[in-house]
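One protein chain omitted, others in place.
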Amino acid sequence: MKKRRKKVRYGKYGYLFVAPFFLTYAFFQLWPLINTFFYSMLNYYKRNGREFSEFCGLQNFQNILGLVSGEKAYVLHYFKNTFIIWGMNFIPQILVSLLLAAWLTDNKVRLRSRGAVKVITYLPSVITAASISVLFHALFSQYGPITMTLKNLGIIGSSFNFLESSAGTRGLISFILFWMWYGNTTLLLISGVLGISPDLYEAADIDGANGRAKFFRITLPLLKPIMLYVLITSAIGGLQMYDIPALFNVSNTGYVGFPNDNSTTVAMYIMRLYNSDVGKAAAVSVLLFIVTLIISLIFFKFGTSNEEKAEARRRKKRLSEGGGC
Amino acid sequence: MADTKKLQSYSANQRTQKIIRGVVCILFCILSLLPFVLLVMNATRASDDIQMGVSLIPSGHFLENWKNLMIKQQGMQVTLWSAVRNSMIVSAPATILAVYFSSMTAYGIQVYDFKMKKAAWAFIMAVMMVPNQITIIGFYRFMLKLGLVDNYIPLILPAIAAPAVVFFMKQYMESTLSIEMIEAARIDGAGELKTFNRIAMPIMKPAVATQAIFQFIAQWNNLFTPTIMLTTDTKKTLPLFVQMLNSDQFRVDYGVVYVALFVTVVPLIAVYLILSRYIVAGVALGGVKG
Partner (left out) sequence: MKMKKATALMMTAAIGAAMFTVPVFAEEVETEPANTVSGDSAAEDAFVIWGWNEDIKKILDGPFAEAYPDLYKRIVFVNTGGSDTYQTKVDAILEDPSGELYPDLMGLEVDYVLKYVNGDFLSSAGDLGITADDYANQYGYSLDLGTDYDGNVKALFWQATPGCIQIRADLAEKYLGTTDQAKLSEMFSSWDNILDTARKVNEASGGTAKLFSGYDEMFRIFSNSRANGWYDENDTIQVDENMTKYMEMAKICYEEELTYNTQQWKDDWYANMAGDGETSNAAVAYCGCPWFTYWCLGDAWKANTILVQAPEQFYWGGTGLAATAGCADTDMAAAILKFFTCETDPMVSINALNSDFVNNKEAVQKIADAGTTCEYIYGEQDMISFYLPMADGIDAKNATAEDQDINSLWTTQVDAYARGEKDLDTAVADFKSSVHDTFSYLNVE
């Protein structure tokens, strides 16, 4: 009761604190955003640089979903590509990052040069996507050094070509994304771990808990907010994935992902359509937005239930501690 | 007796653990370093060799490539040096704005209770999910109307509204910032903004450092927006400079391109190293107790 009364009194400051964000957003981003929703309901295409537009209701959505005869639901294929590439990157990424974060913050088994490990694993995300794509393409191309090595070791067949194989190309894009971002995710998780009050670990030590128990009982539950952040931003970034697939194994326009359109992501499709059919491109964007929203909401539902309990526990503890001093 | 044995086996176990973990970490480090090494190696190789494939052996062409870069930049309207400076002019303020105002927004939502709080948070979450690619064109047209094209303002100011950073800061505050500390500050008579600057921000240091690094790197490497927004050569940023070196589609001197890429990476690593100190220090040892 006491808390609530205080919050209400200070409420007006809330508006002041969030004002810069909303004013800036409204000024720079809102209009283009509203336009996108508006365009998605227009039959709006460009031909020879001339623009043609008329209102058409939900026809664009019916078209992209293949609900009209003569139209195919290409977008579903691109969603599938995107999900496969994201999933193959994210699952190993979160596992490896969690492991590294746990190890690098473990005071019982102190590894040497922990700073160096953090610095080095983070390095890949420092280099621009364009150069990374070029480098990996060179490494894994038909006669690239890694392809040749793998062939000599008999790990892949002598006629195997990563760039001709859907699994190979998708796998490599996933690997590049994993490799670029696992250091980053590790850092995020480490900053989360460091944010956990050391008192909790001390208390656990007094209770005689071992490392594993501490990891699963304290670290993991209290990392939930940061994990949720990692998961949601990665899912959003993953669904909008563009740079790496658009530069890796593609047609010279950059909008068709080889082989057989199997490494084309939704964002590449949007860019492809944008040059010819603004209405359809906008409809795909809106669809992407809706899918992202649904996925994020699902993650949130999963994430918050336990987290709130942990939160409550932790607050209680802090309060009692504060009382003690 | 039994206790000593237990202790011994415990420390032996720790030693094996340490070795296994060490080896795994080294393997990951090698994996991460490899392309960076290749980039540096390519900067030392002749253009024709680079085109033919990848090599781990350095070659003696670094100075030659560097000189060629210096000669080549004369033909361009922007020098390497001014491109670095331009990138700094854009990246540094954009990073500061993004991190500071995102913390402020997150703080506003986390600490205060106001009518629109839930709606504001939902809105921030929602706009985080808007695909970038499609709003950029509308953004460009709008800036064209405002006469802000070919200006740094549309590259810097929008950073104030960075939903992903707000989200991170809010998540971080949930696990570190306790309302009691703020109330204590209020009792001491501090104003709200002062409380935020003096109490909340120091506690947020690791998160601020992390996000500052991410934002700076994202800004520094940002190719997409500046490509669309900037037209005057003298205003071009570093990635655009590299792109210009690359744009002579059929006459690319790859040695020069890699030297330029090498130069783009070095400042990032430095900034990262400088800021990583704060991450290591950790909030638990600083803010809360102090």
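When the chains are written out, they are named A and B in that same order, and each has its own residue count from 1.
Assume a residue touches a chain if its C-beta (ideal position, glycine included) is under 8 Å from a C-beta of that chain, and two chains touch if they have at least 3 such contacts.
Bear in mind that the values here come from a model prediction, so they are computed numbers and not experimental data.
Although it is not drawn, the missing chain touches A, B when the whole complex is taken into account. The missing chain, though absent from the display, is touched by one residue of A:53, A:152 or A:251; that residue is A:251. When you scan B:64, B:113, B:183 or B:233 for touch with the missing chain, the hit is B:233.
When the missing chain is restored to the complex, the residue among B:17, B:59, B:79 or B:197 that touches it is B:79. Among A:91, A:116 or A:167, the one in contact with the hidden chain is A:116.
Residues of chain A in touch with the missing chain: 45, 47-50, 63, 70-72, 74, 113, 115-116, 119, 137-138, 141-144, 161, 163-164, 251-256, 258-261, 272-273, 275-277, 280. Think of the hidden chain as still there; on chain B it touches residues 48, 51-53, 66-67, 70-71, 73-77, 79-82, 84, 137, 140-141, 144, 150, 227-228, 231-234, 236, 240, 243-244, 246-251, 263, 266-267, 269-270, 273-274, 276, 280.
The rule is short, and it goes like this: only the chains that are shown with their structure count from here on.
Centre-to-centre, using mean CA coordinates, chain A is 16 Å away from chain B.
The touching residues of chain B, when paired with chain A in their complex, are 14, 17-18, 21-22, 25, 28-29, 31-33, 35-36, 38-39, 53-55, 101-102, 104-105, 107-109, 111-117, 120, 123-139, 142, 154, 157-158, 160-161, 164, 166-168, 171-172, 174-176, 178-180, 183, 192, 196, 206-207, 209-210, 213-214, 217, 221, 223, 239, 242-243, 261, 264-265, 268-269, 272-273, 276, 279-280, 282-285, 288. Listed in rising order, the residues of chain A touching chain B in the complex are 3-4, 6-8, 10-18, 20-22, 24-25, 28-29, 31-33, 35-36, 96, 100, 103, 108-112, 115-132, 135-136, 138-139, 143-145, 179, 183-184, 187-188, 190-192, 194-198, 222, 225-226, 228-229, 232-233, 236, 239-240, 242, 267, 270-271, 274, 281-282, 285, 288-289, 292-293, 296, 311, 314-315, 318-319, 322.
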